[in-house]
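Coming up: chain A.
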Amino acid sequence: MTEPFEPKITAFVCNWCTYAGADLTGTSRIKYQSNVRVLRLPCTGRIDFMLLAKAFARGADGIIISGCHPNDCHYTSGNYHARRRWMIYRNLMDFMGIDTARITFSWVSAAEGAKWAELVNEVTTGIRAMGPYTEYKQLANAGVE
Partner candidate 1 sequence: MELREKAKQLLESGEVKAVIGYEPGTQGARRPAFASSAARTGRLGFEGEQNLASYVTRKEVKRLGRVAVAARPPVLRALLQLMAERQIKEQEVLPLVLDADGQVQELATAQAMEEHLALSPQQIPARDRELMDRLGGMTRQERWDFWQGELSRCIKCYACRNSCPMCYCEHCTMDCNRPQWVPVPSHALGNLEYHMVRAMHLAGRCVECGDCGRACPVGIPIHLLTFNAEESVHAQFGQRAGASSKLDYALSTFRPDDKETFIR
Partner candidate 2 sequence: MSENNIYLPYLLRIAKITEEAPSVRTFRLEFVDEEAASSFDFKTGQFGLYSAFGEGESTFCIASSPTRKGYIECTFREVGRVTAGLADKEVGDIVGFRGPYGNVFPIDQWRGKNLLFITGGIALPPLRSVIWNCLDLREQFKDITIVYGARSVNDLVYKHELKEWEERPDVNLVCTVDPGGETPDWTGKVGFVPLIVEQLAPSPENTIALVCGPPILIKLTMPLLKQLGFTPESIYTTLENRMKCGVGKCGRCNTGKSYVCKDGPVYTLDQLNQLPAEY
């Protein structure tokens, strides 16, 4: 018997907006799917592009990246820098054939507890439909004799 596929989703969120927003989701008793592992970073500006690649390499089927809305960054401009980086990185990943549909970028503020739940639910449903990201997971053992 094979277990039904439960996607692993890694969420990289900023400390000030999205993490607080996700906290609000909890304190508001809004239920959402439990497939997400939240990794809190100080700011989206700190979310190095390689963290995304590392998440896939370590078995993530989907990735959420979320931080403060433009203009609301705790450090004034971290999210603007992050946005530029994503604009380039997303194109590059797509060019290399990495499945960018498995990566969701979002702005979730500290007041948007409901949006966080909605985001996680949507992403989880989407990734569940896509299935496991097998081809990336297989890289770990390919090319070693």
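As a selection rule, all candidates are chains of the complex that A comes from, given by their letters.
In this text, a residue touches a chain if its C-beta (ideal position, glycine included) is under 8 Å from a C-beta of that chain, and two chains touch if they have at least 3 such contacts; residues count from 1.
Source: prediction; values computed, not measured.
Peer 1: Looking at the complex, which candidate is in contact with chain A: 1 or 2?
Peer 2: Here, the candidate touching chain A is 1.
Peer 1: Under the stated contact criterion, what part of chain A meets candidate 1 in this complex?
Peer 2: Per the touch definition, chain A meets candidate 1 at residues 49-50, 53, 57, 70-71, 77, 80-81, 83-100, 104-107, 119, 135, 138-144.
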